[in-house]
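Below, a portion of the complex is reproduced, with chain positions unchanged.
Letters A, B and C mark the chains as written, and numbering starts fresh at 1 in each.
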């Protein structure tokens, strides 16, 4: 591994990132064609947070948070810290001190494929975290990793400067170059969903709204009157 | 697999189902002789919900929510959607649009041995879900399953029309034919527990309340004064 | 296994235990040299609780809570029940009745490497529990275990009388003999952290506060201007 930090990265537009955050994970994930979703073991440490920001990426060694300290210097307002790990690890690499420092740099939150601690403090200071675990396990600063290189975090490639969107549904990444397109598609989808929502609320069935009956028939799907008919 | 939907099912009595819901999962599970509990990986997406309703069952393919759309047409007020999957899967098969539609039919909630999304919306609209995962992963509508057939959901057989009870402790199923009996037994148990609770609160020990001392002795259980005695 | 209960145990000082509880898991774990932390699968059943107390230990058989009833008689105000299991098990060994009884004895909470149930009641009565699972699965009282013997709970040795500290970050144990020393170290650490927190909040970087730059250089860590430089 190249043990290196990249000082300057091309970031997606911060406003676009913020707007993507408002759309939320499910809409953004769908709007870009059902890609980009991190594995569902990534969960928020408290409910209700919703963010969109530009990724500053970190590749950390298990049980070692040295690189997070290095990364914070390279953060700008609107960034989100993204920590991948060279191997599966749940140690508490991030707590209230790092959050205080990150917040002072304008960082919006943290995505970490490892553990996080000081939950009470993080919630009080409104610094949201999505992690694979909560753990108070202390970490060292002994082994080098890398900052602002492409990483695989919870199953997805995240490049520095990509947009990360996170809410109660999980985390998704949007490649930097397509963020504007995805935002547009997401808004269109949201408008469309609002329309559908109203129809469904009024009692229209999805099976009719999406015109599923002919395709069900074509695939040989059958309706029977009762379980008894089925067993017959 | 027979790819089929059963239109008419025999449902347990809706009021009985509602009353079982009020007793809660632990009481109902015990009242029917410690059976019917779904595996504990089934967790509510937000705390505090408590329901009892009649099952409309769905057997879905991984990553495919086609059958849920089919099932909603067959729902009645007081029903609970129960989704089993042909293989382990965590994709977000259910979100706010399906919930809107289900709610319009009077459905009380969802039990899904897969993933769920749009948590914020579902909580705002007060549509409770118990799932094995939260995931925004989008699904397709390409492969047939079945509706209103017996399924195995999180380790338990659930037949259409059975009663499903769910709260913060998890989910349990009660076979349709025995719902009235179980309700009676549950109420008796609840009364009995209230009595015990008062005694225990007043300082009576469980070891005395349940008369455990003779049986401990009979099994050869010993008391020693200190750890030192034990090692001697 | 010796099937036995030890009546008298040497407990750590209750006030020290309470004070350790106020410091919280992360601080206590660090203050004693990063030891004592239980595996992170031990999670609180509701957020916000924070306790420190003296351990009354229980070794239970899977699906059997007989020994918990035996243990409660041996509890004193300020104690915390600690349940280990002879094999991995998630059954709901503890619910509102046992909590009522424990509370009547002055017990502060429960640490259980198995399941717990009656979440709503436990939260209402403010009896906190840290467990590996929530499950309504009923248990029997058929097989003997032991009470107040040393146990391994979620990966840590816990001796009767040791201090157990638990909060939203998890659970840690402090050996009885070193509790006073750890309390002192924890308070010193807390003071030190407050100082650091203020510096970090004011914009001082951790990389400077901890003087990391020379050590990074010594280990061969490099900075490059852009990803393009990296690939070159």
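Worth a mention:
Keep in mind that, in the parts below, a contact is a pair of C-beta atoms (placed from the backbone, for glycine too) under 8 Å apart; a residue touches a chain by one contact, two chains touch by 3 or more.
No experiment lies behind these values; they were computed from the predicted model shown.
Total copies of the shared sequence across the full complex, per this structure file: 6, with 3 shown.
The rule is short, and it goes like this: only the chains that are shown with their structure count from here on.
When the CA atoms of subunit A are superposed on those of subunit B, the rotation angle is 120 degrees to the nearest 5.
Mean C-alpha positions place subunit A and subunit C at a centre distance of 29 Å. For subunit B, no residue reaches two or more other chains under the stated contact definition.
Contact residues of subunit C toward subunit A in the complex are 24-26, 29-30, 34, 37, 40, 43, 47-48, 50, 167-170, 172, 193, 196-197, 200-203, 205-207, 210, 212, 216, 219-227, 229-230. Those residues of subunit C that touch subunit B in the shared complex are 2-9, 46, 66, 69-70, 72-73, 90, 92, 95-98, 100-101, 103-105, 115, 117-120, 133-138, 141, 144, 148-149, 160.
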